[in-house]
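Only a single protein chain was left out; the remaining protein chains are all shown in position.
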Amino acid sequence: MQNWRLSFPTTCVAIVMGVVLLAGSNGCKRKPASDGGSIQRAAASAKLAFWHIQSYSPTKEVVASAVSRFRARNPGVTVEEVPLSNDPFKQKLKIAMGAGSPPDVFHTWGGGALKSYVDAGRILDLTPALNADPVWRDSLYPRALDFCSFDGKVCAIPTDVTAVGLFYNKAIFERLKLDPPQTFEQLMGCCEKLKAQGVIPFAMGNSDKWPGAFFFAYLATRVGGTGPFRMAASREKDGSFADPCFIRAGEMLQRMVKADAFPPGFNGMNFDQARRLFFTERAGMILMGSWLLAYAGKEAPEMADKIGCVPFPVVENGRGSATTVIGGVNAGYAISSSCANPVAAIALLKELSGEEAARQWAATGRIPALKGDIALAMISPQSAEIAKIVHAADEIQLYYDQALPPRLAEKHKETTQNIFALTTTPDQAAKEMENLALEMAAQK
Amino acid sequence: MRGDENRIAWMFVAPALALYALFVMVPLCQSFWFSLFDWNGYSQDMKFTGMRNYAALLRDGVFWGSLWRNIFLLAASLVVQLPIAIILAALLAGPVRFARVLRAGLFAPMILPTVIVALLWIFIYDPVDGLLNGLLGGIGLQSLRRGWLGEATTALPAVTVAVCWRYTGFHMILFAAGIVNIPAETYEAAELDGASAFARFIHVTLPGLYPVIRVSALLSVVGSMKYFDLNYLMPSGGAPDRATELVATYMYREGINADRWGYGCAIAVALCALTLATGGIKLWLDRRRSQPAGV
Partner (left out) sequence: MARPSSVTAGGRLTAHLLLFAFFVLAVFPMVWMTFTGMKTREEFTRSIWAPPGGLRLDSFRAILSEPGFRRYYVNNAIVTLGAIALTLAVSAPAAFALGCLRFRGEKTVSIVIVAGLILPVHVTLIPLLKLLGGIGLYDTLSGLIMVHAAFSIPVSVVILRAFFHEIPPAIPDAARVDGCSTIQILLHIMLPLARPALFTVGVFLFVNIWNEFVFALTFLTSPEKKTLPLGLMEFAESHGTDVVSSCAAMTLGAAPLMIVYFLAQKHIVRGLTAGAVSG
């Protein structure tokens, strides 16, 4: 009893005081403090919070080694590295932006999401830094740089380009005497034959919605070319998301679904579960970004020689070019305008996009965002196929969800998921997209 | 003396009230304020739109669909959880071996973090390697195998089963406590009249549990209106057709992921009004119940 009587109030008071003190010390970052505050402030400003999405081996190590090289060259600066996984990252960044404390340096895929931060004045313009270092500027892959530039201002530095390719299991195809499909009809034929042999045609998990969107974007691009999407997104020249190419793409998707091209229950599967099907050779194909190879290297090294890659098939009577690829910047880095130490942040970007980092990127199976000849010289043998497809492309169509502003992007993924689930018609889905686009245009 | 007591009482209430006001009441009012804007949360430019978000909400099919799912969850709670919980509690009150172990096991899901519950049920529902499909295949019901969380028709029931799995044990404990409070004489009298165990359950246990049933039902109403966790976590990105979206998860996804903080806040305010309304009914019922005793 005695103990209790003494300890309870004391503990409470101590804890409240402690919390208040902690809260106070955390606030120091923003408040210009008196006396010793200036030292603390200098120390705090020499810290770079760095968020990226390379949370798994081996690319995790590439970033880590770039950071450690940076640390060695900038001993006064501490880098607080925060690796996150893909979808949580998108959400966390929005939350942090909303809370007013974004990281100093962070991952971006360029495109619409980056643009909305640029429009909100949250991103540092990197053009002056690039112009001050022409060697750096000229080493970067111009197409990738385009995805990170708005109104002539470069807002992020790309380090890695990707493209979505049709990956297939060579061993299974050989065993069943199949050729990788070159047209959509051949693709359907392949699906049928694989299915007849008890092999799942496509490993696909669509619960996160973006894997299905790859199919949609590719089919729409092969049917109508890149024009309809560009015009619909920018609302120019009567562009419309109800363009026939989007509707036809939806119809083709539903044809694939009805032909059981995808594993049962794919709408509730995520990418992890889906690639497990491909890596354990239960599925014959997977339509995926080039990052698949990095996963393969780690999770199924024995598959290395069995994975082949071809461009997405063409569509009969399609207006799109056969070499256009769906792709984008798989990793780029931007600096937030609230960064207290932009000089250090730019130095970190140079380290992340420099030749040493690029070489390591390439070794993991990635395609560094450097000019063609430099990049192709570095590329690892396993990703040579996909890298050639990228560099031979007449055009890179940025992933639809990354090209669009966030709200439309969500709608695009949602309607596409519904097309896959057969709960909506392609016609309806197209109308929903177009209505939202009109509503958003009207608000502006 | 009176003034002194007044001062001291306020001194005692002040810290709690300050903390509560700062982190609960002020944000609540801000929710309403933000809901009057078209705003993505991080931009400097907040466009005042008055009640337009609310007008849009009234026309928003996804919102009404989500609300409908909240009601589905509530119905499941009332029709599935409560009856099972009553039966389990009544059985446990009888002459049962290992009653303590059984009760402990039945309540255990309540102790798990929802994150673990969600991950577990994701494994159970996994379309390829899942336990449920494995079980169905094993007993010759291959035709029933499906991607439970990925199909618009099965996703909501599947998540609801997981919700029931977690909370039924909780209601069972409430009922078990209620049964203990039923006077033993009532049972004895019924038994002397020759009532069977089943008849005693119907005529003694159920009426005796009425006050607890009311509490359980009200907890279900308030709890279902504001439910979030499992419907958000399973499946990870959301089922097709927003098949598992509830009002609270819709608020989160729309407000944060789709860059519509203003609209998200409008959903939040609507959710708040709905729960306060259901809660108000509860308070009103409480008051009615306690009045005879108070007077």
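Chains: A and B, in written order; residue numbering restarts at 1 for each.
Note that in this section a residue touches a chain if its C-beta (ideal position, glycine included) is under 8 Å from a C-beta of that chain, and two chains touch if they have at least 3 such contacts.
Note that the coordinates shown come from a computational prediction; the quantities given were computed from them, not determined experimentally.
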Interface partners of the hidden chain - shown chains only, full complex considered: A, B
From B:73, B:239 or B:269, residue that would touch the chain that is not displayed: B:269
Identified contact with the non-displayed chain, of A:55, A:78 or A:380: A:55
Which residue of B:75, B:115, B:141 or B:206 touches the chain not shown here: B:115
Footprint left on subunit A by the chain that the document does not show: 1, 4-5, 8-9, 11-13, 15-16, 19, 22-23, 26-31, 51, 55-56, 80, 82-85, 88, 92, 95-96, 98-101, 270-273, 275-276, 279-280, 299
Sites on subunit B contacted by the missing partner chain, in the whole complex: 5-6, 8-13, 15-17, 19-20, 22-28, 30-31, 34, 41, 84, 87-88, 91-97, 102, 104-116, 119-121, 123-124, 129, 131, 134, 165, 169-170, 173-174, 177, 180, 184, 187-188, 191, 197-198, 215, 219, 222, 225-226, 228-229, 232-233, 248, 251-252, 255-256, 261, 264-265, 268-269, 271-272, 275-276, 278-279, 282-283
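Keep this in mind: only the chains that are shown with their structure count from here on.
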Approximate Å spacing (C-alpha centroids) for the pair subunit A, subunit B: 36
Complex contacts: residues of subunit B adjacent to subunit A: 15, 38, 40-45, 125-129, 133, 145-152, 155, 235-242, 256-261
Residues of subunit A touching subunit B in the complex: 16, 87, 90-91, 94-95, 97-98, 102, 116-117, 119-122, 206-209, 263-270, 273, 276-277, 282, 405-407, 410, 414, 417-418, 420-421, 423-424, 443
